[in-house]
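Note that one protein chain is taken out, while the other chains of the complex remain in position.
Then we have chain A:
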Amino acid sequence: MEKGEAMTSFKHALMGLLILVVTPAALAEDAIVRIDASTDIQEALQEALILAEPGTTIELPEGTFSFSAALSLDVPDITVRGAGMDKTILTFKNQIAGSEGLLITSDRVSIENLAVEDTPGDGIKAKGVDTVSFRNVRVEWTRGPNAENGAYGLYPVESKNVLIEGSVVKGASDAGIYVGQSQDIIVRNNRAELNVAGIEIENSYRADVYGNTATRNTGGILVFDLPNLPQMGGHSVRVYQNKVVGNDTANFAPPGNIVATVPRGSGIMIMANREVEVFENEIGENASANILLVAYPREYNDPTYNPLPRRIYVHDNKHGRAGWDPDGAVKDLIAPRTGMPVPQIVWDGVVDGFWAGLFGPDDEESVMINEPEGTTFANLQFVKDHILPWGADPDRDIEDYAGSYEFRGPVELPQDKPVAVAENN
């Protein structure tokens, strides 16, 4: 062995050691299970998902594979990786059992480079998972918008440390990307198209939603909080640098679900929630409104629930056309008060109590807006209108709402740390 070689292999050994020390999972990451395209892939993949040792990467070949039953994963530290979102396609058109395509219930799981198509129920659901990543995954209902499509495309719920990036979701009859009752979330650089809701963050804490394109949905990006659920009080959500344009698909959600109330042509909609920052988005060609700030509109029986949006900060968005052809509640309740076109930003002005109704909510619990010159706005002042015998007109003076809130820094996730070792190369 030459001296240089010895040196190199020593360096390699050292590197290996370093990797081991830095990332404890490195050793196990070597385990790769390749699913053979020629086998009965349904049984082979499900068996691999059950029998895999923690740390395994399960690799799927190129091709379109049909499944009649739901897949499920309950082993921690697993990566499932295809050959690309247009190359490895799992179709559930003939599914007879299971209410989603893939269900994940174990921690530290990553799904990458594959597509799930035409599930009768949800696409990929992660329930109660700590650290789950979807990277370059496509979930699609190939016939386009249809009330018979499944509800959610990518569906982490009651989970924490959620990363969804580079993915594509199309045709969901509820939300393409739906993060519910979860904590510490990044949704970035995805494309949501032809869903009822493109991206929805519901009853969740600390979410950063950025770099996404939401187009041709009924509503682009929704931040909601609902009553009667184990996790309520959604808060600390930042929606920024997204492109939310041309959301023009008629609402095709089955009635009963909250998204069935979303008007066609809603850009970004904030319902209930506390501390939501909406900034530097490009929002336009949304026929109802670009930004809607509203209270939960239905009756409920839950004394612990707060139905109002509070501490909302909207700033530096770039607005295109909006409100020329409103739909749903925007058409029936808002347009008659604002006239046409409906302003780019609308706050329903539903506030808590008589005093706030007359004079606006406390500064700490209010809505702050700093948008470019010329942005149109209306506060409908629903409560004031209700209190005063002579009613109240919408307040269109956007200057009255100038101000700001200090919000937290970026969400950080354990699976989203830069790899320090690479620099030693």
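Criterion: a residue touches a chain if its C-beta (ideal position, glycine included) is under 8 Å from a C-beta of that chain, and two chains touch if they have at least 3 such contacts; residues count from 1.
Here is the rule we use: contacts and distances are computed from a predicted model.
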item	value
Undepicted complex member, UniProt protein name, chosen from "FAD-binding protein", "Carbohydrate ABC transporter permease", "Cation/acetate symporter ActP" or "Cytochrome c domain-containing protein"	"Cytochrome c domain-containing protein"
Candidates A:34, A:298 or A:408 - the one touching the absent chain	A:298
Touching the absent chain when the full complex is considered, from A:57, A:88 or A:181	A:181
Residue of A:109, A:226, A:322 or A:411 in touch with the missing chain, whole complex considered	A:226
Candidate in contact with the missing chain, chosen from A:59, A:77, A:122 or A:193	A:122
Where the missing chain touches chain A, by residue	43, 46-47, 49-51, 68-70, 72-74, 95-99, 103, 105, 119-122, 127-128, 147-152, 155, 157-158, 173-174, 178, 180-181, 226, 228-230, 253-258, 298, 300-302
